[in-house]
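For this view, one protein chain was removed and the others were kept in their places.
The letters A, B and C name the chains in turn, as written, and every chain counts its residues from 1.
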Amino acid sequence: MSVTVLYFAWVKEKVGVGLESLSPPESVRTVSDLVDWLKLQSPSHAEAFSDLSQIRVAVDQVHGPFDAAIDDAKEIAFFPPVTGG
Amino acid sequence: MSVTVLYFAWVKEKVGVGLESLSPPESVRTVSDLVDWLKLQSPSHAEAFSDLSQIRVAVDQVHGPFDAAIDDAKEIAFFPPVTGG
Amino acid sequence: MIRVQKKPFDPGAETNLFLDRNSNSGGVASFIGQVRDFQDDTDQKISVLELEHYPGMTEKELGRICSAARARWPLDDASVIHRYGPMKPGDAIVMVFTASAHRADAFAACEFIMDWLKTQAPFWKRERAGTDTSWVDAKTSDDDRASRWTSDD
Partner (left out) sequence: MIRVQKKPFDPGAETNLFLDRNSNSGGVASFIGQVRDFQDDTDQKISVLELEHYPGMTEKELGRICSAARARWPLDDASVIHRYGPMKPGDAIVMVFTASAHRADAFAACEFIMDWLKTQAPFWKRERAGTDTSWVDAKTSDDDRASRWTSDD
């Protein structure tokens, strides 16, 4: 599986990059699985995802829950609660 | 007592004038009294005030009920329910 | 600011003037009422709307409505511009602005001012459609909307 992972605002600052093209293993089926796998990639990833209550997710540019299936999603984004307007 | 009586919209059309300077007798103490007295002034007045449910009143430019006292009001206006905006 | 005038006004220019006066307010809500082009009951095309008003009382009543809104919500500002006289379909009749730190207050106050203006400000509409001219009837729905604000709290 190949997927583009995007980070915004302080999640991006903590991870250190805004975009990664990743190929997580087959066992990664949901957004939660992906987060668990991402936290193993580096201490910055682990730090960025240390408090999931402060993270929101979009799967292919649609807001979703952490238990959303990834299926053949092309783009998964993580970010803080939004503050526009 | 001397008072300016104003009419607007179709009330003005029915009465035939927009403004009258009138001196009703002492016995005219409320807006209702004034209406009863006005209806005696001409058939047009009687016609204009034939259905009071369609008439609103302002005493010195403040909306009021028909039983409002006239006291030393300078200006009493009669008009249909408003339709601005 | 309350303005009652015969001549047309420019809603865009008024918007920028209101924003200039209230650049520190987080939220500005506005409402623009436009002359409709068809009559409710006859479905006839309206050629002219003539708006009569009660000079003197109109300004006072609009001022009282804005004061009531400012007493009820923490507003930085509230303005009403209202035309009278002859107008054509599509013309702006009325424009209301409210400015507040919080959008909920700006929205509520703007709608409150419109609802009360519709039932209290001394204006009367007369529509010309074809060769007929007729006074517009007040709507009970407007009374209902205005009375919401007194029964609310």
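Going forward, a residue touches a chain if its C-beta (ideal position, glycine included) is under 8 Å from a C-beta of that chain, and two chains touch if they have at least 3 such contacts.
Owing to the predicted nature of the structure, the values given are computational and were not obtained by experimental measurement.
Undergrad: Among the chains included here, which ones are touched by the excluded chain in the whole complex?
TA: Taken over the complete structure, the missing chain's partners among displayed chains are A, C.
Undergrad: Pick out which of A:37, A:66 or A:79 touches the chain that's been left out of the picture.
TA: Only one listed residue reaches the unshown chain, and that is A:79.
Undergrad: Tell me, which residues in chain A touch the chain that this view leaves out?
TA: Residue positions of chain A that touch the missing chain: 6, 8-10, 58, 61-63, 77, 79-85.
Undergrad: List the chain C residues touching the unshown chain?
TA: Against the missing chain, chain C presents residues 10-16, 19, 23-34, 36-37, 89-90, 92, 101, 103-104, 106-107, 110-111, 114, 145.
In this text, only the chains that are shown with their structure count from here on.
Undergrad: In angstrom, rounded to a whole number, how far apart do the mean CA points of chain A and chain B lie?
TA: Centres of chain A and chain B (C-alpha means) sit 73 Å apart.
Undergrad: State, to the nearest whole Å, the distance from the C-alpha centre of chain A to the C-alpha centre of chain C.
TA: Spacing between the chain centres: roughly 48 Å.
Undergrad: Quick check: how many Å separate the C-alpha centres of chain B and chain C?
TA: Going by mean C-alpha positions, chain B sits 26 Å from chain C.
Undergrad: Which residues of chain A are in contact with two or more other chains?
TA: Not one residue of chain A touches more than one other chain, so the list is empty.
Undergrad: Hey, what residues on chain C touch two or more of the other chains?
TA: none
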